[in-house]
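The complex appears here without one of its protein chains, the remainder shown in place.
As written, the chain order gives the labels A and B, with residue 1 at the start of each chain.
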Amino acid sequence: MDLTAPAIEITALDKFYGAYHALKSINLTVAKGEKVVICGPSGSGKSTMIRCINQLEEHNAGLIRVFGTTLDDSLGSIDEIRKEVGMVFQQFNLFPHMTVLENCTLAPMLVRKISRAEAEATAMKYLEKVRIPDQAQKFPGQLSGGQQQRVAIARALCMKPEVLLFDEPTSALDPEMIAEVLDVMVTLAQEGMTMVCVTHEMGFARKVADRVIFMDNGEIVEEADPETFFTQPKNERTRLFLSQVLGH
Amino acid sequence: MSGSSFWRRKAIRSAAFQGGFLALIVALLVGATLTARANLTAQGLTSGFGFLWKATGWEMNFTLLPATTSDPYWWYLTLGLMNTLFMGTIGLAGASVLGLGLGLMRSGRNPAARLLATLYIELFRNLPLILQLFFWYALANALPAPRQSIEVAGALVNSRGIYLPGLTIGPGSVALMVLALGLGFAALIWVLTARRFGRMESGPRLRLAWGALGAGVIAALVAVVAGHEAGTVWASFPVQSGLKIDGGFRIQPEVYALAIAIMTYGAAYVGEIVRGGFKSVPRGQMEAAGALGLSPWQVFSRMRMPLAFRAMLPILINQYVWLIKATTLGIAVGFSDFFMIVASSINHSGQTFEFIAILMGGFLIINFSLAAVLNKLNRAIALKGHQATGAI
Partner (left out) sequence: MTASFRKNYFGSFGSSLMTLFSLGVIGAILWALVDWGILRATFGADGTQETCQAAGGACWSVIATRWRVILFGIYPYEEQWRAGIACLVVALVIVLSCLPRLWSFGRLSMIWLIGTALFYALMRGGVFGLAAVNEQQWGGLPLTLFIFVATGVIGMPLAILLALLRRSEYRVIARVSGWIIDTIRSLPLLSILFTCAIVLPFMLPGFLIGEKLYRVLFGAALFFAAYQAEIIRGGFQGIPKGQEEAAKALGLSYVHRMTRIVLPQAFRLALPATINQFVIAFMETSLIVVVGFMELLAAGNTAFKTGEWKFAYAEVYVFIAFIYFAFVFGLSRYGAYLEARMNVGHAKD
């Protein structure tokens, strides 16, 4: 892991599902500490792209590099990259048969091989950061959606990743719980975490993003800083999308 | 590294694992075959399927078609297969009828009926089939000797079997008759439930259904007439003469003990499956039907029963396939089903491998063809889209 190299480098990425061309020669570079928000209509490939970064999806052609380590499909590179890249899912995906604390300590103990005491201390620290330390002994099924997603963020943070990927983290939440999760994400952003976030929450993008990317039909259509993106979108498709999302 | 070298690692891992796995399996098979061949030649036994045309030299104790000791092995195997299917069909039919009754009792409103059905199901489901089989067989053998036969409505029951007043026709004709009736009945159900006939008016549809059953009955009668030898009496009654019984139609203890065991055991499972099917019909549907003004019988016959039937059919199919395989227990009481023929053949001829291959092949074929037929039936009557369980 070369921490001076760009956080994420994607070059000429192609992905096919059978005959369907899901990602068409994507190029993207994310610097360390940068916050990138990706938006676009469903089916545009945004989730697919970030899932290629930690190999939850296999890309068919092109290059993916995380801090200089190339993601070829040798097991070594996949493991290394997954250690440093954390992910927060739309469906939370907390492990239902473990307590909140166990959810957070599992991976650090098994993958980073740290002791239980140290893992639990780290877990409590991050649970406090996401503001639910008192739920540590509860099971995911006993928590609300917003609480579960915050636990999911804490769980990802416990691995001390260099990059956090967010795949529509608030899309499955009831409206009143979106704010608590976004607050946590804003805090993380302000602390300097490298974040790549697929979301529809434009307010969040405006507040926190260094760059907003619009994807449609498997391609990156437009890339700009938030101010320019929202007030002066250059591409017709971007304008159409923005009018649909911001209009209601 | 450039993009194309992506393939290298994954392809190697993939090839290594899959190749290694196949190699292991092939090695096991080849090793087994070679060892077997070495052992066989050491014992002076030949291999190959030529023996199928040799005479067996031993007797089968129950056959649907005539067989003698000079018949070749392939004939015996065929008869054994017929016996398995015969016993399976009887067991299946009996278990279904009885199980349907039990399931209905369990799903009904009468607590006394529910209690009786529950007691029956719990008793017969929780005891091993072979134990039940031994019990029925011991009971059959403990019946009095032919001299003291018990008479029941013209039939004689004793330790050598049940002697029914019978039509003097060959057992093959009996089988054909049963088959014809069975097909007629199945056709009746098919016409009443299949979507293909959904567009017909209920009047003509019912007539078609009864007509199908009628055709089956007529075919059965034809089989009876065809199997009857001219000049002999049509029916014979069992009559005691000396130490044995003359006339009548004998059902051996092995046969009816196995049939009873499979029927009673199977009925318990079918009963549970039927109950599950009824339980899965959403209450809301029945209430809606009632609210529309349908009478309780109409709600049952047009709403509850068809939906329950479609829900329970896949599980019933599994149960039926299992029941056919359960006929192999016949060997424990000496019923010459397919398995017992194979086992005896191995004992007598020593052609172990060939017969095991035949055994496995036979059951695989029975299994897959039965499953295929029943699955086709299932698809034909299934509702399009999701089954109406109320779930989205």
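FYI, a contact is a pair of C-beta atoms (placed from the backbone, for glycine too) under 8 Å apart; a residue touches a chain by one contact, two chains touch by 3 or more.
Please read all numbers here as calculations on a predicted model, not as lab measurements.
List the neighbours, among the chains on screen, of the chain that has been left out.
Checking the complete complex, the chain left out touches A, B.
Could you tell which one of B:A180, B:L359 or B:I381 touches the chain left off the display?
Among B:A180, B:L359 or B:I381, only B:L359 touches the chain that is not shown.
Sort through B:E122, B:E151 or B:E287 and give me the one touching the missing partner chain.
B:E122
Using the touch definition from the top, which of B:L65, B:L131 or B:A372 touches the missing chain?
For the chain that is not drawn, the touching residue is B:L131.
Pick out the residues on chain A that sit against the missing chain.
54-56, 79, 82-83, 85-87, 89, 91-97, 106-107, 110-111, 139-142, 145, 148, 152, 155-156, 159
Need a quick check: the contact residues on chain B for the chain that isn't drawn.
Contacting residues on chain B, toward the hidden partner: 14, 17-18, 21-22, 25, 32-33, 35-36, 39-40, 105, 108-113, 115-116, 119, 122-123, 126-131, 134-135, 138-139, 142, 325-326, 328-329, 331-332, 339, 343, 346, 352-353, 356, 359-360, 363-364, 367-368.
We adopt the following convention: only the chains that are shown with their structure count from here on.
Where the centres are mean C-alpha positions, what is the separation of chain A from chain B, in Å?
57
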